[in-house]
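Just one protein chain is left out here, and the rest sit where they should.
In this document, chain identifiers A, B and C correspond to the written order of the chains, with residue numbering beginning at 1 in each.
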Amino acid sequence: MATTATTGLPEHHVAHHFDSAQQEFDSNKMGMWLFLASEIMMFGALFVGALIFHTLHPAAFNEGSQHLDWRMGTINTFFLLTSGLTMGLAVIAAQSGRQGAVRLNLVLSILFASGFLVVKFIEYKLKIHHGTLPGRLWHGEGFHDPYVHVFYGLYFVMTGLHGLHVLIGMGLMTWCLIFRASSVQFNRKYFTPVELVALYWALVDLIWVFLFPLLYLIG
Amino acid sequence: MDNSKTFWLPEKASTFTDFVDPAFNLFFWISIFFFGIICFLIVLFTFKYLRRRPEQLASAQITHNLKLELTWTLIPLVIVMALFFVGIKGYFKMRVPPSGFMQVNVTGQKWSWSFAYPSGAVNDTLVVPVNTPVKLVMTSKDVIHSFFIPAFRTKADVLPNRYHALWFQATRTGVFPVECTQYCGTSHSYMWTAVKVVDPDNYKAWLDNASDPAKGKTPAEFGALLYTKRGCSACHSIDGSRIVGPSWKGIFGRQENCGPAGMVMVDEAYLRESMMEPAAKVVNGYQPVMPTYKGVLTDREVDAITAYIKTLK
Amino acid sequence: MEHSENELGHLTTKNMVVGAYVALLVLTGVMLCLSRLNTAALSVDWLDVHAIKVTLIMLTALVMGVIISMFLMGLRYESKLLNMTIFASNFVFLLIFVLFTWADTSFRGEIDPTFNQHINFVSPVKAEPAGAQGHSVAP
Partner (left out) sequence: MIAHVTNNINYLKAKRGFMSWLVTVDHKRIGVMYLASILCFFILGGSFAFMFRLELWSPLKEFLTPDQYNQFFTLHGVIMVFLVVVPGIPAALGNFIVPLQLGAKDLAFPKLNLTSLYLYWLGAIIALYSLVAGHADQGWTMYAPYSLSRNPAVLWMMIAAFFLGFSSILTGLNFLVTIHNMRAPGMTFFRMPLFLWSMYATAIMQIFATPVLAITLVLLLLENFFGIGIFDPALGGDPILMQHFFWFYSHPAVYIIVVPGFGITSELITAFSKKDIFGYNFVAYSSVAIAIIGFVVWGHHMFVAGQSELADFLFSFLTFFTAIPSAIKVFNWTATLYKGSIELKTPMLYALQFLFNFTIGGLTGIILSILSVDIHLHDTYFVVSHFHYVAMGSTMIAFIGGIHYWWPKMTGKMYNEFWGRAAAILVFVGFNVTFFVQLVMGSQGSPRRYYHYMNEFQIYHQISTIGVIILATGLFMALFNLLASLKFGATAPKNPWGARTLEWEEADSPPVLYNFTKTPVVTHGPYAFDTEKA
C-alpha cells in the first residue's frame, strides 16, 4: 500500500478479479449506469401512470395541483440543485486529491438534502391537516372532481418514493464521508465512490426536475 | 353445412364461424406443413449423419448461406402479414354489430349470470331468437368475469364499474353452454349458464310469459322460479347440502346462531334483512360473501321467495 | 506520460459544474414564470393557450434534464457511447410504454361509446360533482 505524504491514507489497490484500474473504473461506472437505468424505469412507470391519468381526467389533475403549494416546490428544487452542485464540486475535489474539500462538499450536500426533506415533511403535514390523503384516508373538503383522490394517491406515491431515494442518497453520502473519505486517499487514479454517489444524486435531481413541473406547475 | 363438432373446434352455431374456423384451419395446415418439414429434416439429418466411429468429425463446416437465411426470413414474414390481415378482417366483423340488433343487459356477479331484457323480463339463461343479431351489454358487480360462448366463437371480459359488449347472430336453434373464463374465485368453474336459441314465435311467447312471471302462479311457485332465475341456487341448496351459503331446507322457524348477533329466529323479517343487508346477521361458520339484492328484488319477489322457503320442510 | 496512463474518465472542471448549476437555476425561474402565466387573460380563441403553456413547461424541464445528464452526470465526455445508449434506451422503452397504453386508454369506446363510462363508482370525494358520481345509466 503506497501511502501519500499529505494525508497518510493508503492508496486504493485494484480488486483481484480485474486486470487493470481502467477496467475496474469502467465496470463500476457501467454497473452504476445500469442500476440508474433500472431506477429510471421504476420512476418512469410511475410517470406513465401519471401521464395516463392526466389524459383521462385532466380536470382532476388541474384541481389537485392547484392545491399544491408551488413555493415549497421551488424551495425544494433550489435545495436539490444546490446539493447537486456541491456533489459536483466534491467529485472535482476528489479528482485533485483534496480530501478536506471532499469532506466539506459532502457535508454541504447532506445539509441541503436534509433541507429538502424538512420542506417535504412540512408539505406532508399540511396535506394531512387539509385531509387530502389518498383513497380511504381522504377527508378533504371543497373539492369537486370525483377523481381528485387519485391525483393525491399518485402525488403521495411519487413524492414519497422520491423522498425515500433522497434518504438513500443521504445515506450513501454519509457512508462515503465516514468510511471511504477517511480510509482511502482519493486522487486522479481513484475517485470512484464519490463519482458514483454524485451520479446517483444527479439522478435524484433528474427525477425531481421532471416531478416538480408535472405535479406542481401544470395545474 | 355440417355444423357438428370437428376434432379441433366445437359445433358451429353463429355467423362468426364463417371466418373464424377457416382462419384457424388455414394456419393449422400451414403449421402442419412447416412442422412436418422441420421434423422430417431433424430425423433425416440425425440418422443420416449419426456418428459411426467414436472420433468421427463433421463432413463439412457450412457456416452461413445468406440466400437461404433471407428466404426463411422473408417467407415467414409474408405469411404472418397475410395472417394479420385475415385476423383484422374477422375481428372487425366481430366488434361492429350490424344495425337493428336486439339488446340484452347482462350482469355477472360472483358465480352467476343474470340477463335483463328491455321488456323488463329477467332470467338466468339467455333466450334469443335465431338469425337475429343480439348485442349483450355486460357489466360485473364485483370482479372481472368473462362471457364465453364456445359455439359462437365469441368472448368478452365483463368489467366492474364499466360496460363491455359483444354481439352475435345465432344460425341454428339449440342450447349452447356459456362459461366464465376469467378467474373469479371459489366457484369460478361453476359459473355456467346457457344460450337457448329458439324460433322467433317461440321467443315471442317466452318473452310475454317471462315479462310477467307471476301471472297465474301462487307466490310459492313464483318463489321457486326466482330461486333459479335470481341465482340463489348458485349458493343455497334446497336439499340440506351446503354449497356456499346455508341450505334453505327446513330453515324457516329455526333458531340460527349468528355469532355476535346471538341466536336469531329465522322469520320473514330475518329473511328480508338477509336479502337487503346480507352481512348484517351471518349464520356462524359461513362467510359474508352474499351480494345485496336491494334495488334488485321487488317486494312482491321477496314475499314470493319467503313463501317458497316456508314450503321447504 | 504518467497522467495519460491512468486516464480514468474525464477530468470534470469547475466551470462546467457551476455553469450547469446556474443554467438550471435560470431554467427553474423560466418554468415558474411560465406556470404563473394567467392563461385566461391571454386566451386567443383559435389557440389552446393552456396546452401551449403545458408543453413549454415540459420542454424546459426536458432541457434541464439534458443539462443534468450531459454535464452533471458527465455523459457529454464519455469516450465510449455505451453509457449514453443505456441512458437513452430507458426513454425509448418508456415512450413505447406510454404510447401504447395511451393508444388503449384514450381510444376506448371508438365503436361503442358506452365502453368509456365509469358507472356507479363511489368516489371518496364528498362534494356532489356534476360528473359521474354514482349514476347508473342504462345505455
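Convention: a residue touches a chain if its C-beta (ideal position, glycine included) is under 8 Å from a C-beta of that chain, and two chains touch if they have at least 3 such contacts.
As the structure is a prediction and not an experimental result, all values here were calculated from the model.
One chain is not depicted; across the entire complex it touches A, B, C.
Among A:41, A:59 or A:117, only A:41 touches the chain that is left out of the view. Across B:86, B:220 or B:296, the residue that sits in touch with the chain not pictured is B:86. With the whole complex as reference, residues 5, 7-10, 16, 19-20, 23-24, 27-28, 31, 34-35, 38-39, 41-42, 45-46, 49-51, 56-65, 68-69, 72-73, 76-77, 80-81, 83-84, 86-91, 93-95, 142-144, 146, 148, 150-151, 153-157, 159-162, 164, 177, 179-190 of chain B touch the missing chain.
Summarising the interface, chain C meets the missing chain with residues 82, 89-90, 93, 96-97, 100-101, 103-111, 115, 118, 121-124.
Counting over the whole complex, chain A has residues 16-19, 23, 26-27, 30-31, 34-35, 37-39, 41-42, 45-46, 49, 52-53, 56, 133-137, 146-147, 149-150, 153-154, 156-157, 161 touching the chain that is not drawn.
In this text, only the chains that are shown with their structure count from here on.
Taken chain by chain, the contacts run in an open path, each chain touching the next and the two ends left apart.
Between the CA-based centres of chain A and chain C the separation comes to 17 Å, rounded to the whole angstrom. Distance between chain B and chain C, defined via averaged C-alpha coordinates, is recorded as 43 Å.
Work out the mean CA point of chain A and of chain B, and you get 50 Å between them. Listed for chain C are residues 121, each touching two or more other chains. Within chain A, contacts with two or more other chains are made by no residue at all. Within the complex, the chain C residues that touch chain A are 3, 6-9, 11-14, 17-18, 20-21, 24-25, 28, 31-32, 34-35, 54, 57-58, 60-61, 64-65, 68-69, 72-74, 80, 82-83, 86-87, 89-91, 93-94, 97-98, 101-102, 105-106, 121, 123-127, 129-133.
On chain C, the positions that touch chain B within their shared complex are 111-112, 114-115, 117-121, 138-139. Partner chain C is touched in their complex by these residues of chain A: 21-22, 25-26, 29-30, 33-34, 36-37, 40-41, 44-45, 47-48, 51-52, 55-56, 70, 74, 77-78, 81-82, 84-85, 88-89, 91-92, 95, 135-136, 138, 140-149, 188-191, 195, 198-199, 202-203, 205-206, 209-210, 212-214, 216-218.
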